[in-house]
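Only a single protein chain was left out; the remaining protein chains are all shown in position.
Just so it is clear, A and B label the chains in written order, and each chain counts residues from 1 on its own.
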Amino acid sequence: MAEIYKLIHPVKYFNDYLSRKIRPDGRAFHEQRNIKLNVNSIKAADASAVVKCGNTTVVCGIKLELATPKAEEPDVGFLVTNVELPPLCSSKYRPGPPTDSAQVTSTLVADIIANSKCIDLKDLSIVHDKLAWVLYCDMVCIDNDGSLVDACIMTLMASLKTLTLPKVTYDPETEEISVDTSVRTKLNVNGLPVATSFALYKHEQSNIVLADPSSYEEEMCGGIGANLITCYNNGILCGSQKFGGCNLSIECEEEALKIAKERAQAVEEVVDVCIKNYELEINK
Amino acid sequence: MPLDYRRFNGPEDSVSYKRFTKGYLKSYDELYKESLDDKGVRKDGRALSEARSLFARTDMVSQAKGSSYVELRKTKVVCSVFDPREIPHQNEFSQLGQIFCEVKFAPFSCPRRRRPHVPDAEEKALSVALRKALEPTVCRHMFPNYQVDVFIYILENDGSCLSAAINAAGLALADAAVPMYDVITSCTVAIVGEKMFVDPTEAEENLATISPSTPINHGIITLSMLSELKQISDFTQVGSMDVECVVKAMDILDKECARLVPLMQKVLVANVLKCFETRKRLEEEANEKEQLLNAKMDEWKKLLKFT
């Protein structure tokens, strides 16, 4: 019965739920979905992580490569992040080149990582003007059920935190490179940026902020993705973006920022515990 | 290669660091010794004829009509199937439904190199092979002029990825309630000389594709079967081998495919049972709520009568 009602009166169905202060999937407005995280499950990649926020599943894998740095920035390595939205993750996507929304997500993730300054690209340099690391980080969405950027940032950070760089020796005379994989150093990661998505909905004169929206809620709130994405690193706000949806009042913004800050701490804990457990396991 | 403006690109001349490690280039004999020791035990401890343990589950992707996940130790494959849709860009009516398959490797899926984002020849060949394997399996006359999309994403490739993809697609199609004639299963064998590596890993596949200096049999065979109907739906072989070898490998694969059938059935039955349970639970909950409502109604009615 409910399914039919949902199809015939989609807006009324959604409103009925919201007026009773509950979301269609049974959550409260500010409640977030469960997070499951697993690191280094893909052995073919140099570092990897899988995250599940509710149904949204994102896998991140990092491949290490070597290249000569750019002439204008001889001391800087490369961090190449891409978000893949293959057609299997949702019926909205078709095979072919990345859609506009995939490109927007990719740019957003790259911006967040750059703005939060969690990775110093100078750490990726090996020999001045000759050799630098290239980190190819690909985030693949397996199941897109909303709040994609949150999950992407989380897997990316978890993989970067477990990434180790092998030792490289470079002979300046013969230009010969040799890599010793038995000696590895950890990559320096400064803090842990956490993104939090919100959907904004105008319901009977009042604005409602829905934390961690599902793809159905995102759709109802008029956006292709989430309406508001904020990012915290080390308790400092390092980015906030708004896409479509209804107007954002100052009260709502404050409310959202408060939730985001709390969530940042919770996620940080999750990632730290997961990595600690993993490290205990490999040291055993 | 034209630059892909829709993605972030790294520097053009970047190469994997693995090329500079010791032992990047190994001789054929070294590779052979690594894969198989003198006692006939493989690197991961399996006997030659022993397949890896298979983990499979359905209902993996919440947004898809049917989906599955298949894991053969390190090989990890996700598959999702969507609702049939009208065949796009077609003028003629097609009597039989069509199956559209796309196989994609994750950029980080292969141990040797980074995969490009744009589909390469291997991915296209795998997509075609998958379509050919599924076509005889699905009752295509039941959805004329419609197409079913089957998407495969290979998260990690440690050999036998076509077999894993076919097994995953079979499960996902069943999960999506697409009518099929039989359970489809598939298995791969890598051949080096007299040795047959059942369900090979990536290293063993690599060994079987390298041409040895002596004229011995080598190559890879993948077979997919409808075991109940005793029909081969797809057969692909590369390498170089004689008739006896092909026939012997076929017998091994035939048995291996039949062995997988009960496993697949178990996964599917578990899926159906789970569906029944959730439905029952939901119905019970609905009944409870209705009874509560009815009780309240009775109360109100009584109140009405008194006033």
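Things to note:
Here is the rule we go by: contacts are C-beta pairs under 8 Å (C-beta built on N, C-alpha and C of every residue); 3 or more make two chains touch, one makes a residue touch a chain.
Here is the rule we go by: contacts and distances are computed from a predicted model.
This figure omits one chain of the complex; the name its UniProt record holds, of "Ribosomal RNA-processing protein 42", "Ubiquinone biosynthesis protein", "DEBR0S6_09868g1_1" or "UBC core domain-containing protein", is "Ribosomal RNA-processing protein 42". Within the full complex, the chain left out of the display contacts the shown chains B. Here one chain is not drawn; of B:52, B:104 or B:218, the residue touching it is B:218.
If you put the hidden chain back, the residue from B:3, B:243 or B:304 that touches it is B:243. Residue-wise, the contact with the chain that is not shown comes from B:226, picked out of B:101, B:169 or B:226. Although one chain is not drawn, its touching partners on chain B can still be listed: residues 19, 24-25, 96, 112, 121, 124-125, 128, 132, 135-136, 140, 209, 211, 215, 217-219, 221, 226, 229-243, 246-247, 250, 254.
The rule is simple: only the chains that are shown with their structure count from here on.
Between chain A and chain B, the centres computed from C-alpha atoms are 27 Å apart.
Those residues of chain A lying in contact with chain B across their complex are 42-45, 48, 55, 57, 59, 61-70, 78, 80-82, 84, 86-91, 95, 97-98, 102-103, 106, 110, 134, 136, 138, 140, 142-145, 166, 168, 177-181, 215.
Note for the complex: chain B touches chain A at residues 4, 6-11, 13-18, 20-22, 60-64, 67, 74, 76, 78-80, 82-83, 102, 104, 106-111, 114, 117-118, 149, 151-153, 155-158.
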